[in-house]
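Note that this complex is displayed minus one protein chain, with the remaining chains in position.
Now for chain A:
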Amino acid sequence: MQFAVLMGFVLAALAPLMHRWFADRTSWVLALFPALIAGWLFSQAPTIIEEGSLLLEWQWVPSLGISLTFLLDGLSLLFGLLITVIGACVFIYAGGYLKGHPDIARFHIALMAFMVSMLGLVLADGLVTLFIFWELTSITSYLLIGFNHADLQARKSARQGLFVTFAGGLALMAGLVLLGVASDSWSLSDIRAMETDLRDHALYTPMLICLLLGAFTKSAQFPFHFWLPNAMAAPTPVSAYLHSATMVKAGIYLLARLQPELGGTALWVGILSLVGGTTLLVGAFLAIHHTNVKKLLAYSTIMALGTLTMLLGIGTEYAMTAFVTFLLAHSLYKGALFMVAGNLDHETGTKDVTAMGGLRPLMPVTAMIALVAALSLAGVPPMFGFIAKELQFEAVLGAEGYRGLLVPFVFISAVLTIAVAAIIALRPFYGTRRQTPKVPHEAPFSMLIGPGLLSVGSVVFGIAPAMFGADALLTSAASAVAGQPVEITLSLWYGVNLALIMSVVSLGLGFLLFKYWDNVRARLSLLAPIMRHGPEAGYEHLLNGVVQFSEWQTRILQNGYMRNYILVMLVVLIALIGNSILVRHSPLIAFDLDVRFHEIIVVGTMTMSALFATITRSRLGAVASVGIMGFSIALVFILFSAPDLGITQLLVETLTVILLVLVLFRLPRFSHLSTNLERIRDGSVAAMMGILMFLLIMTAWSIDQFESISTYMVENSAPLAHGRNIVNVILVDYRALDTLGEMFVLALAAIGVIAMLKLRHEPESPKTAAEGSKTDTKEPYDG
C-alpha cells in the first residue's frame, strides 16, 4: 500500500509524458490507478470486517524508529474506498470536462498528487506522517483551486483556502505534538491500545482545542466556512472531488479517528455539537441565497460537514451509525451533483440556475442523474440518502446534550436542503426553455459515466444496503469511530416514528420553499448589508493587517543599508551575549602573563592595522590594513603550529583583498554621511561589542564545561580515518556532513554573486526581449 501511494507521486510526475503517448485517453489510463487501489482495498474488506484492523509496516530508518506505517481499519477503509472510487470517476470526468485544455497535463499532475496525499492521510498511522499528508493535501488543493491561474479570482480563492487551511494546519501540528507528548507515543495504533485515559491528562484541553482548530478549518466549519464557496473557482471536477467527497472531509476524518480517545467529554460534546449545529444551519441558510449552481452545492456541502461534526459531537451509537451512513450517502450524491453542475456549465456556458430551463429533452441522461442524486440529497425513499436522514433524525432526537437546540436546527436545515435539491434537479431541466450562452446538448460519455455510477450507488445502497457488503463495511467503520463494536441494521423502513414524521413534514415544507424560492430570495437580498460583515470580512482585515505589519517591519529592519543591518545584528548580539555573560554567569578573567615578545609584536600589528582601517579616508589603505590584520592572524596560527589554518588564512586573505580591490573601484567617492551623534553611537556599539567578545573569550577559556573531544580525534584519526592530518580528517570524515552543507552554501553564494552581476549587465537587446516573451507564453506542459 505504501508502495502504491508513493507510486502515485511518480505517476503524477509522469503525467505529462503520458499525455504524449495516450493523448486524450490519458485520463482513462490514469483512472485505472485509483481503480486498482480500490480493488485492492475492496479485497481487504473481509479481513477488516473480521479482525477490525490491519497494520502495514514499512521500516524506513529503523535506528531512529522512523517508519511509514499504514493503519487499515473500517474507517480508513471506507475513506480509502471513497477516495479511490470517486477519484477514478473524477479522472474520467475531468478528461471530458477539460478536453482540449492546454494545461490538462498540469491538472492531472496536481489531481494525482492530491489523490495519493489524501489516501496517505486517511491511512497514516504515525502522527507525523498524518500531518505531512495533511499539508500535502493543502498544497495540492491550492494548485487545483488556482488551476485557472490567469484569473485573479481563482488565485485569490486558492490563496484564501491555503491560508485558512495552513493556519489550521499549524494549530493541528501543535495539537498533534501535544497528543504525542501526552500519550508518549507517535502512532495512532499505539495510542488506541493505551491503557491510560487521555481525557484526564492535564494537556487535554489545549490539545483538543488545537486539534479542533485544525479540523474545523480544513472541514470548513463555521466561522471558517467562507473559503469553501470561494474555492468553487476551481474547475468543476476539482469541486466534485475535493470540495464534496474528500479533502473537506479530512478534518471530519481526524475527528472521527480521535473520537474513541478524546471524545465524550463535556468540552468535546459542547464544541462539536454547537459548532456542527451552527455550521449546518448557516450552510443551509446561505445556500438558498445563491443562484450559482456551484455555490448552492458548496453551501449545501458546508451544511453536510456541519451535520457530520454534530453527529460526532452527539457521540451515541446511533450517531456513529448515522455518521458513517451520512458520510457515504453524501459523497455519492454530492459528487454526482457537482458533476451534473459541471455538465450544465460545460454545455450551456452559464452557472446560473435561473438562466436555465427546459433542458431535459436536450440532456436526458444528465437530467436523470440529477434527479436521482437530488432525491438522495433531499432524503426521499428509496434513496440511500433517506436512510442517512432517518438515522440522522434518530441520532439528534436521542442526543444527550443540547437536544432542544439541535432538533430545530436539523429540521430547518432539512427543509432548506430539500429546497436546494429541488432547485438543482428541477429548475434547469423543466419549465420553459431559455436561451443560454451556448447551444446545449448532451454531455459526452466520459462526463456521464462518473456521475451515473455514483447515482446508481445512491439507489442500490438505498434499496439493498447489504449489496457489496456495504452494511458490514459501515458497521466496521462505525465501530472504529465508536471505539467499540456497534451493531447496526440499515433498512428503508423503521416503522412510523417521530423521525419519519419529521421527514415527511420537511419534504412538504421544502417543496413549498422551492415553489416560492424567487420571492424568498428577493426578501433575503435585503439582508445583504449585514452579510457583508461575516467572517470573511474578518479574514480580509487580518490579511491586510499582516501585509501592513510586514511592510512596516521591512521598512524598519531591512531598509537596504548595510550599516543598518550590522548595527541591528550587533545590538542584538550585545544584548544576548551580554545578558548571558554578565547576568547569568559572572565573567572570569584569569590573566596569565606568560607572553613572549614576538606575540606582543604580532598582536600590536593587528591592533594598529585595525585602528588604521577605521580612521583612514583612503579605501585602498583600509583594504590593505585589513589585509595586514589577516596576515597577522595567519602568523598567529603558524606560531601555534596550525599550518593548515595558517595556509588557509593566507589564501583566503589574498583572494579577499583581490575581490575587494575589484569591487572598490565601483564605489562612489568617499564622503562622511553620518552626523557626529551617529558616529558616537556606532563607535560605542563597536566598542561594546569588542569588550564583550574579549570577556566572552576570556570566560570561555577559563571554564571547562565539557571534556574536549580533540583527544579522541587525535587518537583515532590515523587508525580509523587513515589520515594523519587531523584538520583534513575532520573536514572530510568526522564532520563531512557539515562540510557538505558548507559546500552548498559556498556554491549558492557564488551562484548568487554571479547571477546578480550578470543579470544587471545583460544587455536588453530586442532579440532577447522577444525570446523572453516567447518563452513566457509557451505552455510549459504542452507535451
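Here, a residue touches a chain if its C-beta (ideal position, glycine included) is under 8 Å from a C-beta of that chain, and two chains touch if they have at least 3 such contacts; residues count from 1.
The rule is simple: contacts and distances are computed from a predicted model.
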Looking at UniProt, which of "Sodium:solute symporter family protein", "Molybdopterin-dependent oxidoreductase", "Branched-chain amino acid ABC transporter, permease protein" or "Na+/H+ antiporter subunit B" names the chain we cannot see? "Na+/H+ antiporter subunit B"
Which of A:439, A:601, A:651 or A:697 touches the missing chain? It is A:651
Absent-chain interface as seen on chain A, which is shown: 643-644, 647-648, 651-652, 654-655, 658-659, 662-663, 665-666, 721-725, 727-729, 731-733, 736-737, 739-740, 743-744, 746-747, 749-751, 753-754, 757-758, 760-761
